[in-house]
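The complex appears here without one of its protein chains, the remainder shown in place.
Naming follows writing order (A and B), and every chain is counted from residue 1.
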Amino acid sequence: MRSRKLAVLLLSALLVSAAVVAASSKPTVKSLGDALICQCGCNQTVNECNHLECPVRSQMRAMMAKEIAAGKGETAILQDFVLKYGVKVLASPPTQGFNITVWILPGIGLLLGLGFVVFIVKHWRRPPAAAAAAPAPIDPKVLEAMEEEMKKVAHP
Amino acid sequence: MNQVGSVALVAALAFAVYGVVAGAVGGYLRSLKTVRSAERATLAFFVMITVAVVALEFLILKDDFHSAYVAAHSNSALPIYYKIAVLWAGQEGSLLFWTWLLSIYGGLAVLLNHRKNRQLMPYVVSILMATGTFFASITYFVANPFEQLSLVTPQGMTAFSPADGNGLNPSLQYHSMVIHPPMLYLGYVGFVVPFAFAMAALITRQLGDNWIRVTRRWTMVPWMFLGCGILLGANWAYYVLGWGGYWGWDPVENASLLPWLAGTAFLHSVMVQEKRGMLKVWNIVLIIVTFFLCIFGTFLTRSGIVSSVHAFAQSNIGPFFAVFMALIVFFSLTLLFLRLDYLKSENKLDSVVSRESGFLFNNWILLAAVFAVLWGTIFPIISKAIESETITVGPPFFNKVAVPIGLLLLFLTGAGPLLAWRKTSFQSLKRNFTLPVILAAATGIGTLAGGIRGLYPWMTFVLCVFVAVCILQEFYKGARTRMRIAGENFFRAIYNLTMRNTRRYGGYIIHLGIVLLFIGFAGLAFKSETKGLMQQGDLLQVKDYLFRCQELTSGQNPNYEYERAVLTITKDGQALGTVHPERRFYLASQQPISHVAIRPSLKEDIYVVLAGQDQDTGKAVIEVFINPLVSWVWIGGFIVFLGTLLAMVPSRVEREMAEIKRPSETAVEEKHAL
Partner (left out) sequence: MELGITFLIAGSLALFVMLPLLSRDQEGQGVLPVDVTPTADLKRRRLVVYENLQDLEFEYKAGKIAPEDYEALRNNYRAEAAGLMAASLEVERADAGEALIEREVAARRAERRQPPAPDYRCPKCGFENPLPVKFCGECGAALRPAKKKG
């Protein structure tokens, strides 16, 4: 009973914190910088671009700041970037068209794997009856040899 | 010397080809002297590749810029330790280096095993040398490091030797760069040995657990090196790239993570075969996958099919690698299929709640991680082929996918080892999990009350406590039992407990290291970034830290020019010391790079970048990152390393097994030493 209460408590704590996370997402230059790829050719996100004094990076950051100041939401800002630079500016592919497979397949893979493991576990299980059955008596000669050998390898 | 290198490569190639043929023929005819000759060929291969490596190092150290490779990757002002590293700085040299490491592993595998595994050795040699043949021929025919520069003039080709080389890429001029690639390569290359043994076991139908016992350390060593290489790479990124992080889910980083994950799965699942005689087919599949991913990672890094900061220049070695990978898959899977009958499981699963199924779930998660990372890494190629649209799959994707998988894995890290082999009843579960669950729940509530933000970091901390308690409890319970039974004192008991089963307790220590790594990862969620313009005397407040700019200086040495900011840091009026972030301009390569200053501590790193000069004010642009808990990543990595070393110490049952006489060790051997 106690463990069930504990589980409920844990679960609710989990949900609360999830809600907190969801509520606190307002775009910033930093959060957008993680979602967009710098177009200077470095192939890294705007935040990670290590191209010193990268002009493209500062241009992109300026655009983010301007749009945030204009009060646009994250989706709208990302949309504007796509219009300007193309889909490749997004650090992760959009969830539509063919690109949705990149998001779905890992999940499918995970589930298929789980299905496979569950199948294997079921398939390999010793029938419970056999497991429960008392072990057959051991031939005394065998037992003697076995005990002797075990004594030799036994250490604390 | 260029000729010496080329001749050595050709000779090595000849020995490799001979080794493949002689090994296979000797094994087929069961002819000891042919096998012996094949084994010697692996040593000859090693010597000749070593000659080639020495020749290339000689050219580099002598600043022979007539050599194309040296001119492209070195320059005369380069410090000597970076010159040595030029060997693996470019495509051609690093392929030679790869081949050299392969020859070292191959030679050692032969020397240490040829007396014990007479049946397997011929085919092991064959497979090692087949891989050697591939890499040596790529190095010789496609990406030869011994080519010389020449000019096309009206009179025809004339030799050309520039006054100085282009220099080593400045971002590679950092101390861990000298050690990071060798580590990584030692990891990539090393998995060839367990792969070769697995294939030899399939060919000879010796599919008991012999090959697994033989290759246990041969798997742990590359696994350890690969892990070290990955972390050193992360460390390099953290100290050199200057964006305040250490892991960017770059295709090349992913490429090194993939075989590490698959290798981890293999290291776990072989235990099921050793202990219970199950998962035989699966273990073969796992080592095939691991080796394949090693070659695939090498291919990904070098073929230029994915764009990456680390990738080597575009080159034409891609198709050769593609063919080689196809051959690996075809050969190994065909062989596996032909031998399925010999791979029947010796036991059944007793219960769903057991260590065995714990391992199955561990394998499931690890392989799901492999799949997700692999898929994300190659998806841009697929998308381009199908949709002809260039897209990017970057950190947001990987973080979304990898974090939940990582957390599941973290949970299993603690829970798995507490499940008993064969069968664990609810009663047993309760005995083992009560304390960890209570303490983890307390942490969860405590951190929530403390105002932690973010679901994932919170879950990470809770799970970290859970796992750490699980593991420490294992040590404690074990030690207490020994104290009771054998009357040892606590430390003696811990020592004996560990040495009796190094593998298990070494594994626990590795798991503890993983916990620390995850604590470090969780810290990423709380990092902050501040930017300020400063000149002499200016102050900048970042969180609790007050930065004062003492001076801005500049200077030059033969290798680079630099600008440097000298900043003092104080916290609550207490001086914490000085940092010197730099911007360097490397003369030979004409490239600028920033040199980050980091003040690490267990709680948080102060990470200061001199990002440049402000156009309008002429002041220095200073970026300050406060990165909590990063140090725990390096500490965790080090503990994983120590745990791995411990797990390699033979445990008692292994010593007992070593005493069983092998027939091949006795009669024939003395006469037929290599």
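In the analysis below, a residue touches a chain if its C-beta (ideal position, glycine included) is under 8 Å from a C-beta of that chain, and two chains touch if they have at least 3 such contacts.
Every value quoted in this text rests on a predicted model; they were computed, and no experiment measured them.
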item	value
Touch criterion as defined above, residue of B:G27, B:G132, B:G444 or B:P628 at the omitted chain	B:G27
Of B:M48, B:A415 or B:A588, the one touching the omitted chain in the full complex	B:M48
Candidate in contact with the missing chain, chosen from B:K344, B:K477, B:K543 or B:K571	B:K477
Residue in contact with the excluded chain [from B:V7, B:L149 or B:M499]	B:V7
Subunit A, residues in touch with the chain not shown (by the definition above)	134-136, 138-139, 141-143, 145-146, 149-150, 153-154
For subunit B, the residues touching the chain missing from this view	1, 3-4, 7-8, 11, 15, 18, 27, 29-37, 40-41, 43-44, 47-48, 51, 55, 116-120, 122, 206, 208-210, 274-275, 277, 350, 418, 420-425, 427-428, 431-432, 477-478, 480-481, 484-485, 501, 652-653, 656-657, 660-664, 667-669, 671-672
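Simple rule for what comes next: only the chains that are shown with their structure count from here on.
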item	value
For subunit A paired with subunit B, centre-to-centre distance based on mean C-alpha positions, whole Å	21
Complex contacts: residues of subunit B adjacent to subunit A	171, 241-243, 245, 248, 250, 278, 307-309, 345, 348-352, 357, 360-361, 363-364, 367-368, 371-372, 375-376, 379, 383, 386-387, 389-397, 400-401, 405, 437, 441, 444-445, 448, 452-455, 458-459, 482, 485-486, 500, 529, 583, 592-594, 611-612, 652-653, 656
Subunit A residues within the subunit B interface of the complex	3, 6, 9-10, 13-14, 16-18, 20-21, 24, 30, 34-35, 37, 42-45, 47-50, 52-53, 86-93, 97-99, 101-103, 105-106, 109-110, 113-114, 116-117, 120-121, 124-126, 131, 153, 155-156
